[in-house]
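One protein chain is absent from this view; the other protein chains keep their places.
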Amino acid sequence: MSIRERLSGNEAVAYAMKQINPDVMGAFPITPSTEIPQYFAQYVADGLVDTEYVTVESEHSSMSTCIGAQAAGGRAVTATSSCGLALMFELLYVASSSRLPVTLACVNRALTGPININNDHSDSMGARDAGWIQIYAETNQEAYDNFLQAMPIGEHPDVRLPVMICQDGFITSHGVENIELLEDEIVKDFVGEYQPENYLLKHENPLAVGPYDVTNYYMEHKIQQAEAMKAAKPVILKIAEAFEKVSGRKYGFFESYRMEDAETALVLIGSSAGTARAAVDKLRAQGKKVGMVKLRVFRPFPMEELAAALAGCKAIAVMDKAESFSAAGGPLFAETRSALYDLDTRPKAINYVYGLGGRDFTVDTAETVFAALDEIVATGKTGEVYRHIGQRSE
Amino acid sequence: MSFKAAEIHETSPWQKMTIGGEIYEGGTSRLTMTGEWRTKTPVFDAEKCKHCMLCVPFCPDSSIPVVGKERLDFDLDHCKGCGICEKVCPFGAISFGKEGE
Partner (left out) sequence: MKKANKPVEIRWHGRGGQGAKTACLLLADAAFSSGKYVQGFPEYGPERMGAPITAYNRISDERCPVHSNIYEPDYVVVVDETLLDAVDVTRGLSEEGAIIVNTPKRPEEIRPMLGDYAGKVCTIDARAISEQTLGKNFPNTPMLAAAVKISGVVEADKFVSDMEASFKHKFAHKPQVITGNMAALTQSMKEVQVG
């Protein structure tokens, strides 16, 4: 039933877009996401989609295009990376506060500077508080699967939030791997039609979008947004369940790998999870009780669920592929440690910032981190909490 | 949750407000009594008025009602007292006094 293929992550997302056949694409190129609008332009030229392909002069405009199109009642998609996402920053907030479920393929790349085109998560992590649902992929397969789930999640009447589908630049976006694609008809049925209750082109019902809010109204609308993000949690699980029925592939907020009796564990996001999984297998073969949690959904943050998954550990290392310059740790660490606070007995937790600007994360790196956790378990001393790994040092 | 603009006010709970502040109808500016902003009030002298209607399109707040071919007295619920109508009237049919005069 499913189609065996080999595609890069960018090809996979462009293919998902083709199968979805959105109404509008706001297209502006930036490395390493450029191939997505490039491949999609070919689909447009070949008449395989009905999409209005709008070539704009900047990412500020591509997101504006998506916002306008979505408000008009259409489905809008775009793709970007790094500085492109940064240039969209204001509009990210407009999309989410106007409750327009735009879908953005974010191909994660370091955000300047020094200028760098390689992968880390500093771009999307910088936009983590913009009110977008954020779902991260480990592989090309997950990038494809997540993209197909984005619209049913974002467009759900309880949610109505934009969705950012993230994958690791170059590592996933340009790496060709095996993938199982769904047939067009199955995708069409699964994603369904976009049926907003109100939209600008609905003739019989005039609509104004994005009005000015005076102080007496603003906070109420922000609470609505916060409530929508909470409401997204059960919807994400429901859509994942429906997706499993058509694909056979299971998704949740995160994946727990060999966590049943794990004493130490890594918590991380994206393509490094596969590498960490290989390290876990290697150490398990040596009799060590190690595990890994790969976070898939960062917004909404699955606080209680993640805490429960880590509750049995003695020590954990949270791996951040982004600096937040808080002088206290990266963004994933801040959230994860906050989640652990509600446990009666909680594991000791350290943070490693790693992989910045494409610095490679290897099985050896993961083993080094597990060794540091062993040390904490053995001595009972956490030591320095905010650490970096992979950098040269004296 | 399609609330009408008239149903939403400054004491509405967030559950009783439209999503994202969307407004699902036209002409909602009538619901806001901008007349409160006024410091000077226009006075209409019906005897001098020739119903030339020049003041009507100049009024930024649509506060000069017209019925048939006749210009009526000001809609003071919405007039902000900007004074444009006084400037454009060729017949001196509009004058301004301080609010309360």
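The chains carry the letters A and B, assigned in the order they are written, with residues numbered from 1 in each.
Note that in this section a contact is a pair of C-beta atoms (placed from the backbone, for glycine too) under 8 Å apart; a residue touches a chain by one contact, two chains touch by 3 or more.
These numbers were taken from a predicted model, which means no experiment stands behind them.
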Neighbouring shown chains of the undisplayed chain, as defined at the top: A
Touch with the omitted chain, as defined above, among A:Val246, A:Ala278 or A:Ile389: A:Ala278
Which of A:Val176, A:Leu343 or A:Ala378 contacts the chain that the document leaves out: A:Val176
Touch with the omitted chain, as defined above, among A:Ala41, A:Val56, A:Ile117 or A:Val246: A:Ile117
Touching residues (missing chain, whole complex) on chain A: 6, 32, 117-118, 138, 168, 170-172, 174-178, 271-275, 277-278, 358, 360-363
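Heads up, the rule we're going with is that only the chains that are shown with their structure count from here on.
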Inter-chain centre distance, chain A versus chain B - centres from mean C-alpha coordinates, in Å: 49
Complex contacts: residues of chain B adjacent to chain A: 2, 10, 12-14, 17, 19-26, 28
In the complex with chain B, residue positions of chain A that touch it: 97-100, 160, 197-198, 205-211, 213, 216-217, 219-221, 223-225, 227
